[in-house]
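This report concerns only the one structure given below.
One protein chain omitted, others in place.
Lettered A, B and C in written order, each chain numbered from 1.
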Amino acid sequence: MPASRIYVEDIPSRALAGNPLGDPSTRRILVYLPPGYDESRQRFPVVYLLASYPKTGASFLQFEAWEEPLQARLDRLLDQGRIRPMMVVLPDAFTRLGGSQYINSGATGAYQDYLIEIVQWADQTLRTIPAKSARAVAGKSSGGFGALRAGMDCPTVFGLVADHSGDKYFEMCYGPTLPRFLRAIGEHDPERALRDPIGTRPHNQAFFDVMEVLALSACYSANPTSRFGFDLPVDLVTGEIFEDVWARWKAHDPLDRVESRADALRSLDLLFLDCGSGDEFNLHVGSRLLHRRLGELGVPHSYQEFHDGHFRTSYRYDVSFEAISRAFEHDD
Amino acid sequence: MPASRIYVEDIPSRALAGNPLGDPSTRRILVYLPPGYDESRQRFPVVYLLASYPKTGASFLQFEAWEEPLQARLDRLLDQGRIRPMMVVLPDAFTRLGGSQYINSGATGAYQDYLIEIVQWADQTLRTIPAKSARAVAGKSSGGFGALRAGMDCPTVFGLVADHSGDKYFEMCYGPTLPRFLRAIGEHDPERALRDPIGTRPHNQAFFDVMEVLALSACYSANPTSRFGFDLPVDLVTGEIFEDVWARWKAHDPLDRVESRADALRSLDLLFLDCGSGDEFNLHVGSRLLHRRLGELGVPHSYQEFHDGHFRTSYRYDVSFEAISRAFEHDD
Amino acid sequence: MPASRIYVEDIPSRALAGNPLGDPSTRRILVYLPPGYDESRQRFPVVYLLASYPKTGASFLQFEAWEEPLQARLDRLLDQGRIRPMMVVLPDAFTRLGGSQYINSGATGAYQDYLIEIVQWADQTLRTIPAKSARAVAGKSSGGFGALRAGMDCPTVFGLVADHSGDKYFEMCYGPTLPRFLRAIGEHDPERALRDPIGTRPHNQAFFDVMEVLALSACYSANPTSRFGFDLPVDLVTGEIFEDVWARWKAHDPLDRVESRADALRSLDLLFLDCGSGDEFNLHVGSRLLHRRLGELGVPHSYQEFHDGHFRTSYRYDVSFEAISRAFEHDD
Partner (left out) sequence: MPASRIYVEDIPSRALAGNPLGDPSTRRILVYLPPGYDESRQRFPVVYLLASYPKTGASFLQFEAWEEPLQARLDRLLDQGRIRPMMVVLPDAFTRLGGSQYINSGATGAYQDYLIEIVQWADQTLRTIPAKSARAVAGKSSGGFGALRAGMDCPTVFGLVADHSGDKYFEMCYGPTLPRFLRAIGEHDPERALRDPIGTRPHNQAFFDVMEVLALSACYSANPTSRFGFDLPVDLVTGEIFEDVWARWKAHDPLDRVESRADALRSLDLLFLDCGSGDEFNLHVGSRLLHRRLGELGVPHSYQEFHDGHFRTSYRYDVSFEAISRAFEHDD
């Protein structure tokens, strides 16, 4: 049996051309092709797998101690008969600020459009099954947020969604971030960090605390007239929370969007959610609330909670890929 | 010159009789009497000094390594000519939950009434100057909150207020507490902690995290029909923030009360505020906002920020006592 | 039945006269007198109870939230019939550096001599049973260290020893302290902290990290020719561990002394040891080793491990006081 392989192509993006942060618009797309892809004429369903902040598609393929890399994981799941053959596309939606949340923003770029652009590219370039019912979008953390959001916004594109520990219930997951940010700007000037994140020294926890709030602000509260290109949710001098900016953040909270997007979510063949019960960003709280709200709204979904935190939980993809594969099989 | 001394009396309180937590209604009152009090017939102005959570009046007189105890501090300030002779009354407003915030609550008791009761007792028992202009109320942290609140609510009683690092801007000072509480209840059952705080083991950080939210809930969101006697701001199962309960908390935020109580604050002879610029509870943020709001409202006040955090800052009483003494002298 | 009371006397000490740190040589001694002491002619056994670093005898009587103060604890244990009437003497062995470890040092003073002086004072002043078999010495942490050391050094004075979580196995309990100290001196100049600990700002964790190593150095490695009056175990510039100084520290480790003092310990009527199994200073490791070593040496003793850490474990005095009381009763 021939082995799986990773297809690599650098593709210029229309959606990202001229993006506000000046990030590259040509991006490398990585695609897992299942064993036998090259030897057959078969078409395959596709999972679009979204990386967490501040990572990118390539991160899934990289060495990390005691973690099974994605290719080995998929090969094994196939070998164990737990999934059917499928392609997995790994987009690069990294930005100078660490990530895009996979949404369109006037301050970072049109990253949800970019996701759709990749789908079109894949359908034209590879032997995909070009149908909603054979397209899943999945991810963890910011990638889970992006996957759920894609399911809400683009239900005609994606028929399956898996959201692992995705950002939600912003009061609980971002609330404690704001005082940390305020402390961190005593050490790292945010303007300097924005201008030259690579050259900023040292890359300590305070640096990451600054970058995270810059990135989220760029994604959620773009403002071309402000000095950063976006509004921060707190006053850099007093620390006051700007309620209007915070409201713009909250408008992106899946819990705030779920009702208006319930029809879209109901149209999915799979809505899979999970979270560690000790998530360091308190995402289990928002996950429980979304699970309850989905139930109230009559949106079919699966929710699982597992004994772990937020980090190094890639073994959970075993569960979501199995669920995705089963939901794909419904189509046959 | 005769020395200062501490007057001690155990006094039954009408205000605390039958309090809901079953805490003692007879409380020990400690009063610093300045040197020469017993030898003279003079009357003295009084500072009512409120302890921080979870302490009590006696804590001011206790040994703590490398901290100047209150009696020594006052003797020294007098000796240095930085304050005039005055009495300092140290109330005990401790509760089973660690404190009362010095306000009236259906779940803890009528602790602001109790403060007024102590003023009346002092005026009847000791040679006070029984006038608003000779009565200050001061404190740190929860004691600062209580002092500011007394100034807002009882401006005919207290003419001077000093609020050191007092609770304010609850989003910033209590917001990060809620996820800590949610983690802590995985270790300590709040019902058990409420029933028997002394017997609960171990008295680790999680225990204190539980007690703090129980105490604040009892002070801010009493509810005789709920199982605890008060409403918690979060769901013990999902972690959801109860917005209605949080709104009841917020109604106690000095920032939310300052406008409606501006006349009361304007009537004060002294409104002193300070905070460490690295306050671990982010109280410098609320302090800056209150300082700005007071300015907008035309409320005369003094605000100082100093390079330190929240803890072990009793040296700041040197500054507030000097300010209080000067404001007292205006009367002469 | 008449109540227990606290006897208070300020006593000039010969042992502490002219002590090197310039600390007061007149110290306040506090003594718990059991109920009925004043009404009877009876003599009582005595426990000398040693405070932990950086506390003093008075600390046992002070208010601390959700902790039973010592007087209430002893009254209750008596009332429950768990202990017989006894006196408890609370020495003050605080120093400018936070403590003396209750040993004689050329850099702090003759604090073990002072302990013996207090015993003599008590036997002359109060109705003690002036016999080794009616004299216990007990304490926690540095107080436990001091108690065990008194048992080793003065077996003709003390017949019973209770060591709660006392300093031992210095590699494990002090080893991790040294890098913390090295980081802390980047923030707090040790010479300044030594000269004016009260005025040093801020009193943050780094300050306490500095003071602790200064104090231990003064106790374990006095050197009148060095600039501090003692040798530090690390080079302030490079951070190098001075092995000769460390060897002087180690010579005070109970694990290093136990063999040569085995006869002294064997002569005790009670040797009680305990430790929390999650002790933050890893004292459970040393406790287990001492327990094993005592067994090998044939020294009768009791060792208990309990589920807690190092702090807020005063409830363990219930156990040791019961054991002490039973051992006292053997005499009758």
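Annotations
We take it that contacts are C-beta pairs under 8 Å (C-beta built on N, C-alpha and C of every residue); 3 or more make two chains touch, one makes a residue touch a chain.
A quick note: this is a predicted structure, and the numbers were derived from the prediction, not measured.
Judged over the whole assembly, touch between the missing chain and the shown ones holds for A, C.
Residue A:Ala58 is the one among A:Ala58, A:Ala262 or A:Val319 that touches the chain not shown.
Summary of contacts with the chain left out: across C:Leu21, C:Ile116 or C:Leu182, the touching residue is C:Leu182. Looking at chain C, the residues touching the absent chain are 171-172, 175-176, 178-179, 182-183, 237-241, 278, 282, 284-285, 288-289, 292.
Listed for chain A, the residues touching the missing chain in the whole complex are 54-56, 58-59, 62-63, 65-68, 94, 98, 197-198, 200-204, 211, 276, 307-309, 311-313, 315.
In the analysis below, only the chains that are shown with their structure count from here on.
The pair of chains sharing the greatest count of C-beta contacts is B-C. Put simply, chain A has to spin 180° for its C-alpha atoms to lie on chain C, with the angle rounded to a multiple of 5. In this assembly, A is the chain whose CA centroid lies farthest from the centroid of chain B. Separation between the centroids of chain A and chain C, computed from CA atoms only, is 57 Å.
Chain A and chain B, compared by their mean Cα positions, are separated by 46 Å.
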